[in-house]
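Every protein chain but one is kept in place in this view of the complex.
Up next, chain A:
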Amino acid sequence: MIPYLARVVVKSVVTLFAIFTVTFIATRLSGNPIDTFLGEGLTTEGREELIRYFQLDASLWQQYLAFLRGAMSGEFGLSFIDRRPVTQVVGDRLWASGQLLLASVGLTVLVAIPLGVLGAIYRKSWVGSAVMMIAFAGYAMPSFILSILMVLTFSYWLNWLPVVGNSTLLHFIMPTIAMSGVLVAALTRFTRNAMLDALGQDFIRTARAKGLRESRVVLRHGLGNAGVTVISVIGLQVAGLAAAGSVVVENIFSWPGIGQLLVNSALERDYPVLQFGVITVAIAVVVINAITDIAYAFADPRIRLAHS
């Protein structure tokens, strides 16, 4: 188990380092920041002074080392707009996004896994067909359409739910559903297929021959094995959601999260914020992947023990 964990950690660190480097290079490719941000009305002396101040006259290699040093000590620069450290600007938004992500993942798991299990058990009856219909409908519906339909129904016509912000629990309902929609659909289908696969295995027959209750056969033996597949799917989907999924939904509901911040900073050309926002999201994805790998090993002894 320890070598496996070490491997996961090393893999994550290498990935992060690669992401830092790519982010650095990508931002340097976009030209001289002074020209873009400060634009006209700058004297030549003032321009040069700024270039010196920001150490943009140093070689790319030195800049890179400086960037890495800053990254190590947690300094990623100041926001052009707010004049505050970007770590603070992004940090303020982190928890709001995290809350929404956790709520969505929670809802997804609570809905999709039971649905998938039901879909597998009753695959030949109307229950199974209904589950698959829900799953297909969810898959076909983009989150922004779902959001707009919900806003129209529950806020505009019925006036039940608030649309903007994240101050109360009621605010969570629509964004959470909008974020989970596609995820529920995908996970239901994966769970169903993994369950069908697991329930067709020989050890399920062994479990029944022992005289176990059907519920235990399905949940302990069936889901216990299907869980290995399901965990990897959850991990992939959540990472995807953390990376890009929240941008659309956070903007529709004016959710004060990282997704909204990223869009705004891109529009306002607040590159330090954008750069650190991207790094934050990348860290989140790497962390989620690492957690998935570890959970995967816990679910499947063949993986856990193979490396030790």
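Heads up, the rule we're going with is that a contact is a pair of C-beta atoms (placed from the backbone, for glycine too) under 8 Å apart; a residue touches a chain by one contact, two chains touch by 3 or more; residues count from 1.
The working rule: contacts and distances are computed from a predicted model.
Engineer: Given the options "Electron transfer flavoprotein alpha subunit apoprotein", "Glutathione import ATP-binding protein GsiA", "Amino acid/amide ABC transporter membrane protein 2, HAAT family" or "histidine kinase", say which is the protein name UniProt records for the missing chain.
Structural biologist: Spelling it out: the chain absent from the display is recorded in UniProt as "Glutathione import ATP-binding protein GsiA".
Engineer: Which residue from A:V117, A:M150 or A:A207 sits in contact with the chain not drawn here?
Structural biologist: A:A207
Engineer: Looking beyond the chains shown, say which of A:P114, A:P142 or A:P301 touches the absent one.
Structural biologist: Of all options in A:P114, A:P142 or A:P301, contact with the hidden chain holds for A:P301.
Engineer: Please identify, in ascending order, the residues of chain A that touch the omitted chain?
Structural biologist: 201-203, 205-213, 220-221, 224-225, 227-228, 299-302, 305
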